[in-house]
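What follows is one structure encoded as structure tokens, with my remarks underneath.
A protein chain is absent from this complex, but the other protein chains hold their places.
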């Protein structure tokens, strides 16, 4: 913790994404965790801004306390020492559909300006160029969690003007319609990429660039998305990872650098 | 077992009902047990004609092996040493509604000639003369179990021409309609009273006297029911309880005579 | 318990004290009586003696149930007087079959607007309860079912064998519909025989029935289910169930019982003391351990 050399400070884009995401979990009670980056994000938040954060996994685990970095959302380390393990019916019906989940994470192969997400196919559904995994729990998570954080690298192929398939819905572009849906959530509330962080504009429901990561230009953001992005009137710079955040990521959460390279 | 004195042979009407009912469980795999007489019936059957009989209780117990005579269907003695304990949702949904139950027992405050049953009120529903317990699991049992045994004493007030309230359905009187219902069962298949045993006629769905218990006359049966009963063309006499059946009832199953007086 | 009931149970609430013969929180029922709550809608599959006591004490205006009786004994006389004779006043009722009640809780717990079941055909029940309505499957077979609406109690009170201080509760033995009722409710009170360290809960996470995320209060109340039972802790006090039949038959005896065993006592602790150590000793079963399983340490 006392070491703050320049080398230490040369953080990776993943580390920036993790730190920026974890800070968004301040005060959150429980979080539906995906594997990979979201898992590290939640564990970092638990050690920094959200000490009481309960980790919930779609595999049926509530209050996990993993002794190692889980390799999948069904890793046995999530079960041993957890508060509760339940059937998937109960997890989806009583926790997720009932609105008990505060925050969840989603990834995507494609996302559009309203936070609609495609995890199903690239190309035509009947004869796809690439068959992706499909919904899994993503549909349910997208709507039933009260807040959704999306963590993904951005680029022309992933931040698209037109999805090839809409797996789960985001904002409709019509706030009156969004409000009338009666869902617990309403699609992504925040997107963190390797270039910056985005929120969704209340009036239009459109993804809006809020901060640029240190050293990233607006032009570089534009080059890496398929539409001309809405930019916040007070566009800021993301605070870089602190030494403590980096220490936790590197020494405790991902010492082998599996997810943070 | 060697004792067969006359005193021993002077069985009670309840003992006759128990023995006659237990014999109907020959070869049955599992049985949905109520408390009181049905409980003794099932335990007697397990020790005589149905050694592999699994006892299922609506409280959520499968494969109970009670060490004492249970005082209710939720007695803790049913849980300790059982094969499985499940939530009531699963018991009703996955066992009963799914058609896994071979035989169940029903009691009734009133029964009519088609096996329709009233366990709800005597008198008018809104202003009842006697408020009875209501359905409990009876509706589900009546239709989802493949066979239904009714055990009850008969009399003018219980074997009625017109129910005050139909809690659960029996045969409709129209076999074509019965077949079209698509239910696992179709109301009571057998009734055992203190006077005789009844089956239900396939063509008319009507309760039909099959045997008279030893010493009971047809007139006595007629005096104790609210309609003129259909009588089987080969009306027989119920075999009296055997010494072994009486010994099991008196020495093992109900030594204090709680249910068999 | 005083604090939990004071803060979480309000006049006019719909209250579910669940537990199918097992783990019925009489202690909570008595505290609700003591605090003089009024106009409650009492929901429970099987009202049992606890609701007869509460109805007898005048806390309830309505009953939602599927089987109203003294299990293994007979009738609940205070409730019957209200229904049959409107004595001392009418009691609104809304009744289902067991599976209907369970599915109402499941719908409430799952945030579903209705729940389909294959019950109620050719019965008079839907004629007297218009909330039970027929519906056709939208698939080709067009199968007919009935649906029941969600039940979302304002408060669910669940007794468990043990919980940690946050309310993560474990139950073994009969499970009834406590999990469903708790998830369906706005507020949840967990009452336990023993508050245990969180590490005890975490050693066997599959045993956890109710997670702290839905729990508003945790109360340790040993023997809090008496005269019902807690598997492994004490037996059902059948003599009490039998005695209740006589007590409740006469309103004056009932009032005297309430005075002696509820109003004149400050808490369930006083009740336990008054009942006496011999009574508790006689209800204690011999041990029957479950055996252990191994979750494995994956570090």
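For clarity, chains are labelled A, B and C in written order, and residue numbers in each chain start from 1.
We take it that a contact is a pair of C-beta atoms (placed from the backbone, for glycine too) under 8 Å apart; a residue touches a chain by one contact, two chains touch by 3 or more.
Predicted model only: the values in this text are computed from it and were never measured.
In the full complex, the chain left out of view touches A, B, C.
Considering the whole complex, the residue from B:24, B:72 or B:97 that touches the absent chain is B:97.
Only one residue from C:74, C:116, C:222 or C:251 touches the chain missing from this view: C:116.
Shown as candidates are A:143, A:160 or A:191; the residue that touches the absent chain is A:143. Looking at A:12, A:48, A:172 or A:204, the residue that reaches the missing chain in the full complex is A:172.
Panel shows chain B; residues 29-30, 54, 61-63, 65, 67-68, 75-77, 79-86, 90, 93-95, 97-100 of it touch the chain omitted from the view.
Where chain A meets the missing chain, the touching residues are 35-36, 58-61, 71-76, 79-81, 85-89, 92-93, 96-97, 120, 125, 127-131, 133-140, 143-144, 165-169, 172, 181-183.
One chain is missing from the display, and on chain C it is touched by residues 111-118, 133, 135, 137-139, 141, 143, 145, 147, 149, 161, 170, 172-173, 175, 200, 203-204, 206-207, 231-233, 235, 285-299.
Operating definition for what follows: only the chains that are shown with their structure count from here on.
Note on connectivity: the fewest chain-to-chain touch steps from chain A to chain B number 2. Should one ask which of A-C and B-C has more C-beta pairs in contact, the pair is B-C. Chain B has its Cα centroid 59 Å from the Cα centroid of chain A.
Chain A and chain C have centres, each the mean of its CA atoms, that are 40 Å apart. Distance from the chain B centre to the chain C centre is 29 Å, each centre being the mean of its Cα atoms. In chain C, the residues that touch at least two other chains are 106, 179. In chain B, no residue touches at least two other chains.
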